[in-house]
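What you see is the complex with one protein chain gone and the rest in place.
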């Protein structure tokens, strides 16, 4: 008899529900952010709706807070799974002084969290990839058993940074997992205009490292691939390139109108067929891990949590104007 | 009966001798440049000694002057094969006003020749690779039947420019041949510290294009691989990445002391076993394409030509100081 | 004549030039769908896929490919989606494009245009608000234009595409500068020479030398000060490199007092060079120290409105600086 996927991966039923809860909460936070934008309460947002499976499955294979995680702007579910609170996330949406990522200095979803080992990220796509290699080098030179996980979209693969960063990590067999969420668009540019090969994972061949493509809507497949890559990295065998196939259900950001370049049917079909939340929900129900009432409750709680977090963040104070002058250089007493 | 390599490749005996003459002349020019440096007559030089087979074999497959050729600083034999004269080359060594590459503005061997369709090159390694893609795009958009051949060392493969340039050319199936002379060192850095995979050609897999490794000391093998790539490009089937394995017999440049990082035995062995000039000489003799007297005459003529070219260049005037102000922007009447 | 804003003017001018000259083509991220700001809206439909090319997300090669295409006889207009992402292309712009003619002793040229929307006041945060002109201002061989009035935008975009040397074309993307402000723009083609500043308002008491969004603020501040009896001359540089020293100096010689204003941070901004030229060449005409108004020395505009408002120079700060200077 074949074990259920999560059993085969040594995930408990509780794990599965916790994964589902994280995905649902991420979805609720992103949906709330969209509402806040439409209400004119926040200036901008970007969501990871459709990517939650690829995100939660990946982080589940990491030791949160111990390993280094470098999420990109779609990674709401990643930072939740790593331990950021809904309120912390919402403080970022509202650009409040208490936003742990940047104190409101960066656009929403430009993550950073010292205590959780999430280095500060920027907007230029792909620049974090060599940082990941450098972090991997530090881990190796210091003899730590951390892994470094760096996340990016398919767009980043085109940048020189991708090539240079992976090349170095592969030469030195650094414990880095290069994690691409390939949603087949960089804003409007379809993957075929970005890449001569149909899969990002193929790029691994140039560096002599494993390249794996997984269905990003299948949280267990993602978890399995990640677990293997993490083990490999911890064994000192070097980096892995993982490509999780996803679909971006929303426009690129709140500034984008995706009707210009994506047929509605494509989006609708993806919502039906590639929604990781829906998929996991069906899995949970069909294997009796929870009842549909339990799931509805969980989902309702998530929406409430998102709403509550937004309320609190909205009420929190924005940074004061003159603080714009701070932290250009180290201040007295800091390092 | 197996045809001789050159016959199989449809090269005439005359072709072979012309190839040999070009290689020998390039060698003589480079050796003369080394002497001029030791004599304190020129400030600097860099040679392609050891690379001549990879260079002449490649250019022989191009239509000189029609196709676009982008040589790098070791490509003495390339520019000779394309039609630059020994004197033109020596004008560059002496940084004379009449140097066609730059009028003495750039270091020696930084080629450029409008009439021969050799775009001006710079020193930063790898930056010409996206230019080649752009030239390929121009050729394609204008519907020309040119190919673009771009040459670089193994060091260039590490740069983001390599990745970005090939990626674009592969996406658009541009008629570009990416030609790496892999001498297994970037100055002192051995290839294993530059690359996680033992061959540059492997990198082609990331772009879904053919990647070919040839013995750069075997001028016929090079020619064969190039001819195929050129035909492919002219048929509109896109780029090829060719790696010619070579050995740099000289230090990196006249500023370098390679005893710091290369065992003498390695250099000596390469001189014995991987010298393309010696190899072709043996081929010519063993197949009776010329007598050893004829070859000696040819070799002596080459040395004389190099010496003569150096004399003429030495006597030519340097650029006048104030001309340093010219050509920052287009001048009246130029474009 | 049509009443046009800047982004519409860019779009119509690009189309006009592409129509005229088959060598002109555009490349960049998302240009096929019209670009994130709409600069290339409709171009794909009008000119077909060989003339409008979506590139991979890789700025170094966007410029590198443009350089190659220019060497191949085309006239590329490359778009960098936000100026904040031009940094990866600095090597190609500064070491390659700007030095092509010089290094080849005039044999090769590099007639590319690199368009980049820049500037703050859009709550774009550190990486969607930058002013990057200072990065390129120390590079002879490059031309840099930054017109802000639609009329100038049209004339200078045409001049940039026709120019035989590489031109950076910076467009201020703030709501007022890109879309809000409209002007009569002639339908027929015309060029404005690169390298010529424009006195947007004559005045006799104090000069403000500026460009970009700050021109709007300077003009508004000048109106404000006019009511107080202070007569401000507003010089819109339009071209940053080469600088129109003559227009700058003659304005300063006339008024004797000068404020140099830019949105970029103070230190290392191009205002320093302008001040230096004035302090050397109009020194004996100065009645007051050369003043500068600029963003504070922070790495880039922060996102939160409270922070950005604090950091951005605006009409009020401009008026205050001019008032202080005029009454000195």
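We call the chains A, B and C, going by the order they appear; numbering starts again at 1 in every chain.
The rule is short, and it goes like this: a residue touches a chain if its C-beta (ideal position, glycine included) is under 8 Å from a C-beta of that chain, and two chains touch if they have at least 3 such contacts.
Fair warning: this is a prediction, and the values are worked out from it, not measured in the lab.
Novice: So which shown chains sit in contact with the chain we cannot see?
Specialist: Listed by label, the shown chains it touches are A, B, C.
Novice: Decide which residue listed in C:243, C:261 or C:322 touches the omitted chain of the complex.
Specialist: C:243
Novice: Among A:167, A:183 or A:202, single out the residue that touches the unshown chain.
Specialist: Of these options, the touching residue for the absent chain is A:167.
Novice: Pick from A:11, A:59 or A:132: which residue touches the chain that isn't shown?
Specialist: A:132
Novice: For chain A, enumerate the residues touching the unshown chain of the complex.
Specialist: These residues of chain A touch the chain that is not shown: 68, 99-106, 110, 112-114, 119-120, 122, 124, 127, 129-139, 141-142, 160-161, 164-165, 167-168, 171, 326-331, 334-335.
Novice: Can you name the residues of chain C that touch the chain not displayed here?
Specialist: So the residues of chain C touching the missing chain come out as 60, 84, 87-88, 90-91, 94-95, 98-99, 102-103, 126-127, 134-135, 137-141, 241-243, 260, 264-265, 267-276, 278-281, 283-284, 286, 288-292, 297-300, 302.
Novice: Take the complete complex as the reference. Which residues in chain B touch the chain that isn't displayed?
Specialist: Residues 43-44, 95-96, 102-107, 110, 122-126, 155-156, 158-161, 186-189, 193-195, 255-256, 260-261, 318-325, 328 of chain B touch the chain that is not shown.
One rule holds for everything that comes next: only the chains that are shown with their structure count from here on.
Novice: What chain is the most remote from chain C, judged by the mean position of CA atoms in each chain?
Specialist: With centres defined by C-alpha atoms, farthest from chain C sits B.
Novice: Roughly how many whole angstrom separate the Cα centroids of chain B and chain C?
Specialist: That gives a centre separation of 41 Å.
Novice: What is the distance, in whole Å, between the centres of chain A and chain C, each centre taken as the mean of its C-alpha atoms?
Specialist: Chain centroid spacing, chain A to chain C, equals 37 Å.
Novice: Show the residues in chain A shared as contacts by 2 or more other chains, in ascending order.
Specialist: 158-161, 193-195
Novice: Among the residues of chain C, which are close enough to touch at least two other chains?
Specialist: 55-56, 58, 60-61, 88
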